[in-house]
Every structure is written in structure tokens, then in C-alpha cells.
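These notes are about the structure you will find just below.
Removed from the display is one protein chain of the complex; every other protein chain stays in position.
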Amino acid sequence: MGENIEIVKGASLWRDAWRRLRRNKLAMFGLGVIAFMIVAVIIGPAIIKWTTGYTYDFIPTDRDLVKAMPPSWRHLMGTDDAGRDIFARVLQGGRISLMVGVISTTVSLMIGVSYGATAGYLGGRIDNLMMRIVDILYSIPYILIVIVLLSVFGGPSTPEWIQWLSTTLGGAGNQGLSQIFLLFFALGLVSWLTMARVVRGQILSLKNQEFVLAAKATGVSTFGIIFRHLVPNALGPVIVYATLTVPSVMLTEAFLSYLGLGVQPPYASWGSLASDGVKNIAIFPWQLLFPGLTMALTLFSLNFLGDGLRDALDPQTRKF
Amino acid sequence: MKDPRRLSQFLVLMFCIGLLVNGCTSSANSRYFGKTVAPKDNILRYVSGSEPETLDPHISSGQPEARIYMAIYEGLVEYGPKDMQPIPAIAKSWEISSNVDEFVFHLRDNAKWSDGTAITANDFVYSFRRGFAADTASSSTELGFFIKYAEAFNGGQVFVKKGDSFLLAKDYGGEEQKPSTGIGPDTDFHKFVQSPIRLTLDGDEKKRAKQIDADPKLKAAVAGAEFVPVKAEDIGVEAIDNYTLRVTLRQPAPFFIGLLAHQFFRLVPKQAIDKWGKEWTRKEHIVTCGAFRIKEIRPYDALILEKDPNYWDAANVHLDGIAFYPVEDNATILNLYKGGSVDAFLNHTVLTSWIEQVRAFKDEYMNFPENSTAYYSMNVTRPPFNDPKVRKAFAMAVDNDALSNFRKITKPLYDLTPTGIFPEYDKARAKVSEEIRKERNIAPDVWAKYGKFDAERARKTLTEAGFPVQKSGDGWACPTFPTDKVSLMFNTNENNRSIAEFVQAQWRQNLGITVPLKSQEFKTFLKDRHEVQYDGLAQSLWSGDYMDPYTFVGLHYGYPNNGDAGFNDPKYNKMLDDANAELDPAKRYEMLARAEFYLMEQQPSIPLTINATNWMKKPYVKGMYPNPGTLLPWKFVYIEQDPAKWDKDVENVMAESDPQVEKQLQELTATQKTAK
Partner (left out) sequence: MLSFIIRRLLIIIPMALLVVTLTWALVRIAPGNFYSAEKKLPSAVEANIRKKYGLDKPWYTQYGMMMSNIVRGDFGDSLKYQGQSVNEIIRRHLPYSAVIGLLGYLLALAIGLTAGTVAALKQNSGFDYGSMSLAMLGLSVPNFVLGPILVLVFSFWLYLLPPGRWGGVSGIILPVITLSAIYAAYIARLTRAGMLEVMRSDYIRTARAKGLDEKTVLLRHAIRGGLIPVLSFTGPALAALLAGTVVVEKVFAIPGLGNIFIQAVLNRDEPLILGVVAFLSILIMIFNLIVDIAYGFLDPRIRYE
């Protein structure tokens, strides 16, 4: 009986949040853009191939076309140095970048929130031990972790499920993608550390508040207190931090790609397209402009959505 | 900052000012790339690439280091400024034995270290021995293995002494040595070093036992024999007197003098090394012998050199100093150059996409052929590339001309050895090719296309190899080819990546095969390639060690070899051995050309490009030439303050003669010419 009431209440919280989110124009704009981006990167490459014949890795056979060309009707975003259509590459790169953002941030959220909240609430020795483990992991250079991860699990010894994931999400015949999937998890495994610290800091300041004491007094389990009472109250900074994690993992991916540890050519990501483009900023500005704008627009929207979500989910705002 | 609108107005304003200023300056100074003002202090500022690993020339084999070593250390000979052919340095002249396996060098008596002490032949003996010593652990030591017993000493091997005599190599499968003519006075050492090559065995007891067990004849012979370690004193290097040095090789090596300009053969200071041990390269301890000496060491920031008054030829050193800046990022290097904070920078730095723009600065951009090639090795030990037909098909499906067109400055490569670097060898190759054409009775027009891009034949060959290529829509398909078992592996950098993407597209267009690309972090890549642990193809780059085609033709010689294809063919090895034993240079080249042709028919690699020098210098930097290795003898370099005399249209810089450089070069080489 009591459980039933909990569920109904829980559902109304989310419904409430959704109602409030819908009223936030900027957040809805953000949601719209992101939804559009997701649809665009899923069906866009096929449409481009169907209408113009260009793919992310199509290098023209006519050698006079193998060069950087400014935007035109044929190439809406111009071409890169090899004469490849940047529009097609941006769409394909979006798949990778969005996946990097989503998968790594999800991994980091799942581990970081539960770890940080547990440590913060339990406190004492356990908190100390858990946070020291975070310190240790934080001190180990992630590049080294990625190098080892890729050499141990890369190539033929890639775990089945990663291969499965990369062919399912990336389409068949994309052997080159399994490395990037490994990387998604590697990045998630690295970026949960700061998330855990943020959550823990938040929980530390919340756990002595009245509502927690009240929950304790009424005999709510530790698990219940942490995940039903503390975490929702800490959600504001967590969501904001999660929206900050997305750009940071995307950029880390670009840096790792630059070292040969990221996305395998001819695949690209927004980050790698931008880092290629920036070299030619003074001569072929469109090579930076379009990937950069697309990425910035997406991150912008994500941010507005994150803020809207924060406001919508804030248990305190319900009182007003 | 309070009002975002005002901030954006400010930014727009800045942008406009920027455009305006940019417009003015570029129109005022468009002849040159960015700020161009000759430094008044007569100190050249050169971007040398990655941070030098060490100032010990025996340890580092890198090119950025080589350029620095050329300023502070000298050897017997130096690279010529234009052609990299050896010119006299501390050796003022030399004599060569008739079968090119012994050399006598006459040293100048006025050469000095930076601490003022005289340089003698004993310094060379010390330097050579140190380079080969196991505990020096030099990585370029292989270059000197032509010197008799150097390899045995380096590997800690032993002679086999039986009674009063030593076992000889020729009795146990070694090469029969041609009787040497020998030059110079017949000292005791000379008698020893001229005697037939002794047999050497592994110094490690277990390995030696294995070696001995494998050969019954040897096993019988070593019974009761004594194993004598090869000592530093056994190496074929001898100081006949203070200013005469004799070097004896184990085999004829016509290119040996050219090799001696390499950093490995430059002098290191015994006095400093004995005193300071591994810390001898510190600023306060180091002793140098080149035209310049160390003034300041600021790691990762600058290495500042100043002219050394003790240098024997100080009168002909024009610069007062050189500042080497270690900068690695190509865009940053260009920025520094454009901003006028450096006068010249190292090779391979202008980004491909920038070349069109930079090329317009005709007085500055250096684009010349280089003794360096790029190719894909194929793992001949694993299917499907263990089939020469598959290898041929993949090679023929790559349009090298289009690739070079795309790369803008490179030239297409069709064999192992680049064309245009060794003119005599090019002639020999043409001659051999014509001979083979006649032997095989093939029409000249068909022959001209042999081994070059031919998509039709590539498809046919692949079909013959058991992977039928079919028409599929506009393109081709080869459904049976195991693309999941191959990949094209390369180490990550912009150039490798764009070549790989281009070649991948070619195979897709011409064969209907999409070979997955595998971009790897450098060290991971090296391990896989060196151990031939890759599936399919691996990117390779080879820069000639010396100015002789053998440095390229010998890539797949012996096993393991530097070709990294897992290729080993006794017939090819034998052809090369025979060629190098040949004393007539023209004949030797023809034999090498035949070996190269034979090898390319096996196609262990897909030739891609002959690389090109790709760097810039300000027009006021003179006496600096884009030679095939971009190895710059610094004492020829000078800064011209008078804009009227600045370099113009540097594409002619190799043909034009700079009176100052010519005179200097003539005076230097005169000593060797009169000796001949």
C-alpha cells in the first residue's frame, strides 16, 4: 500500500518537471535543436549520399577536385583538403561526437553519482577510503590508461560486446569504429572522478539538513535516503556538471584522436574536424567554421536544456 | 563587460581594426611571408624541431639533433652544403685503397677543441671505439659495422683461438675476402687487421653453444680452443701518427667516406667524458670541436651557440651565433616564422594545405627532392598478402601520380630508390630496365607502364589471385576479399593520415575493396611494424643514411631487415652482396639496379612518394641550401643585411652560385683535390 503511494508520487514528480520544462522556451529550443541533431546525424548521411552521392570518405576521382573548395551549392559547407564534402563529414562526425557525449557522460553519471553520494552520506572512514581511491585514480595519467586499454583490448582482442555495439550503432562493416567505442568507455571511466567529487561535496552539505534527519527518523533505509532524498536535492549541480562533462569529453576525444588514440580515419568527429580546420583558419576558414558552429550550437542547446532541466527538477522550486 | 551588447560591439570593432591593419601590412610587405627584418646581431634563429635528446652525438640518431651536432661537432668530413657529398673537415685529405676497403686520412694540425687542446688522430680512435662500445649503447652504431670487427666488438663476440692461430670466418661459411691492397705504412696493427677475417662467435655462453652445436665442422674445430673476447683495440681504426688515421673495413664500401659525416662518426671529447662521465654534456662540462660552441642551454626553450674562436677555420665562420629553438607544432612554427621571431625552420613543417599559399613566397619556400621515400610495407608472412599477385594488384591500383598531385610537393615513387637523387644510378637503372625489356621482348610502350598504375590490370591480377573483382553499379566489388583480416596501419600524423585516406579511396574505386585504416600511437605502431605483427599493410618512411642508392636498395636485405615486410629472399641477398663486391662503380650500380628490379617484382612494398624538402628561410639567410637531407653545414651560412643581395626565386638557389660560398667551398676542397 505504502509502496504504491511512493510510485504515484514519483511519477508525478517527473510529470511535474516535464510540465515546467515545457514552459521554459529556451530549454524547449535546446531540446528541439538536440532532437534535430540526433535525427540529422542518423538519417542525414543517407540523404546526402542519395541526393549528391557524397559520403564522409568520398574522395573525387577527378584529381582537380581533390582540394579545399569554399561552400557552394554542390558542397554546402565546402570541402576539406582531400576534396571531401564537409557537410557529409559533419553529419557523420556528429554520430561519433554525440555518442561520445552521451555514452561517456552516462557512464560518468552512473558511476559518479552513486559513488559520490554513497561516500558523502556514509562519511567517516568509508568516505575517506572512497575519496582516496578517487584521488589515486585521478593521479594516473589517462593517456596511459587509454594506450594500455587500446593495446590490450584493441584490434582482434576487442571484447565481443564492444564489437557488437559498434556494428549495431555504427552500421555494418565499420571495423574501424570499435576503437572509438572502447574510448567512449575509457573516457567515461575517467570523467566520473570529478563528478563523484562534485556530488559528494553537495551531499556533505545536505546530509545534516532537516529533511534527511526526518527521513532517518521515519526509518527510511540508507539506500532510500541517498537515492530518494539526497540525490534529487543535489541534482541541480549534477545536471549542470553533466552538461559540462559533454563538451569536455568531446574535446578530450579530439585530443586523443590527435594522438592516434581516438577515432580512426577516415571517420571524423566534430572535435577532430575542428582541430583539422583550425590549422587552415587563415586560408580555408570554412573548414573550421561549419564543424565549429555545429558543435557550438549543439553544446549551446544542451546547456539550455540542462539549465531548464535543473530548474524543472529542483525540488525546491515546487514550493514556489 | 557588464553589458554583453557592448562587449559584442567591442569585439566587432576589434575585428574591423584587425581587417584594416591586416590589409595595410599585407599590401606593404606582400613580397615576403610576414615580418622580414634581418637580425642585426648576426645570430641565426633556427627552429630545430623536437627538443634535442642529448648533446652526445653517439647517443641520439635523430635528425633534429644531427643539425645541432653539425654546428658543435666535427668529424673527418662534412656534408657539402648543396649536394651532401663529403668535403674535408678535420681530415684535410684522404687516400683510398684500390679495392675501397681501406682509407688513410691526413688530419689538419691546427684543429682544436673548444678548450684549446689539439685534436689528433688518437681522438678519432677514442671516439670510434667509444661509439662501438656496448656500454655506450649507441643506437646508430650499425652505420659503422662496415669497419672491421666493429660489429663483433659491439655485440660482445669472441674470437676462437686454437693454439697460436685463430679460426677464420671463410672456413665456416663466411664470405671469401678479396686480397686487400692496403695503403700506408705496414705496422703491426696493420698486419693484424689486413689478415683474413677471423671467425667470431657469440659472447654469451648459451647462445654460443647453440651456434656451435648447429655446425658439426665448427663443433669439431672449437674442441680445445680458447675464446678471446673482441676488444676495442681490435677494431679496424689506427692512429698511424698524431695526424694520420687509418680505417680498415671488413668489405669494400664505396660509399664509406660519405657515411663519415654522420653524427655517429663525429668527435667526442675524451677529456670531458673521462672526467665527468654521463654528465659531460652539461653546459659547464661540455667540450666541443665544431664551428660553434655552447653558450646557453635552456631545455625546451632554446639552445644558444656562439662562434668558437678556437675552431681551426674560425675565419670562415660568418655567423656570430645560432639559436636553436625546439618547437614541434607545425602551425606554431609557421606563426613564429611569419611573426619574424625565427629566420628559418626545419624540414617537413609546412602543412600541406598551406603549401599553395606559401609557395607564392618564391624567395623563401624550399621545395627540392629529398633522399627520403614513403611506401606501404605488406606483411608477406600472412594471407592474403603472402601472395605476390595480391601485392601486385594492390600496388597497381594506387595512382601514384594522383597521390603526388594531392600531396602537392612530393613526386611519385615506383621502386625502392628515389629518382633524381643519384643521377648515375638513375642512368644505370634505365639501362638495366631496357635490357630486361629486350630479354622479355616487350614493346616499349607496354613496358613504360610496367609496374605503374593500371586499374584494369590490377583487377585482373586480383581476380587471378582468387579474389574476383566484379562490376557493381558505378564501381567495383570484390566480395570474397577478406577485409576483416587486413588493415592499413600507420602512426598518427596529419600527413600519414591524409595519404592513407587517399590510398584507401583509390582501392575502393579501383578494386572495390575498403581496407580499414588503423591509426596508431607511434610506439605502439613501431612495435607492431618492427615485429611484422600487423595484418595487411603498414606505413613506412625511409630516409637515406648516406648518399648511395644502397641505403634504399638494401632495405629488404637479410633478416630481420628494415623493410618490415617479413620479406627474406636469399637470391636478392646474394645479388646485393655481389654488387657491393664489385669495384667498378658503374657496373656496381647496374647490379644494384638488377637487384632492385628483381625485388620489386616480388613487391614487398607499395611505393608511394619521393618526399621533398618542405621548409622556409628568410631571404636574408644565405649559404643555406635545401640539400637532399636538409643537413646544413652551418659555417657556410650568413646573414645578408643588404636587401639588394637577398635571395630571390629560391627555386634556382641550387643552380646559382654564391661567390662567397663557392670560394669557401673551393678553399676547403682544394686540400683533398691536390692530394689526389
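So that you can tell them apart, the chains are marked A and B in the order they are listed, and the count of residues begins at 1 in each.
Please note the rule applied: a residue touches a chain if its C-beta (ideal position, glycine included) is under 8 Å from a C-beta of that chain, and two chains touch if they have at least 3 such contacts.
All figures in this text were calculated on a predicted structure; none of them were measured in a lab.
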- Message: For the chain that was dropped from the view, give me its touching partners among the shown chains.
- Response: A, B
- Item | Candidate in contact with the missing chain, chosen from A:M37, A:A274 or A:A312 | A:A274
- Of the residues A:A17, A:M77 or A:I147, which one touches the chain left out of the display? A:I147
- Task: Quickly run down the residues of chain A that touch the omitted chain.
- Result: 26, 123-124, 131-132, 135-136, 138-141, 143-145, 147-148, 151-152, 193-194, 197-198, 200-202, 204-205, 208-210, 236-237, 240-241, 244, 247, 251, 254-255, 259, 271, 274-275, 278-279, 281-282, 288, 292, 295-296, 299-300, 303, 307, 310, 314, 316-317
- Task: Go through chain B and note every residue touching the omitted chain.
- Result: 2-5, 7, 14-15, 17-19, 21-22, 25, 34, 51, 53-54, 56, 59, 61-62, 134-139, 141-142, 151, 154-156, 278-282, 298-301, 325, 327-329, 331-332, 335-336, 338-339, 341, 521-524, 526-528, 530, 541, 560, 562, 564
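Definition applied: only the chains that are shown with their structure count from here on.
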- Note on the structure: So, in whole Å, the Cα centroid of chain A is separated from that of chain B by 45
- Touch list for chain B against partner chain A, complex: 330-331, 351-354, 357, 402, 405-406, 483-484, 487, 491-492, 494, 497-498, 500-502, 504-505, 509, 514, 516-522, 524-525
- Message: If we count contacts the way the header does, which residues on chain A are in touch with chain B in the complex?
- Response: 57-59, 61, 63, 66, 68, 81-82, 147, 150-151, 155, 173, 175-176, 258-261, 264-266, 276, 278-280, 283-284
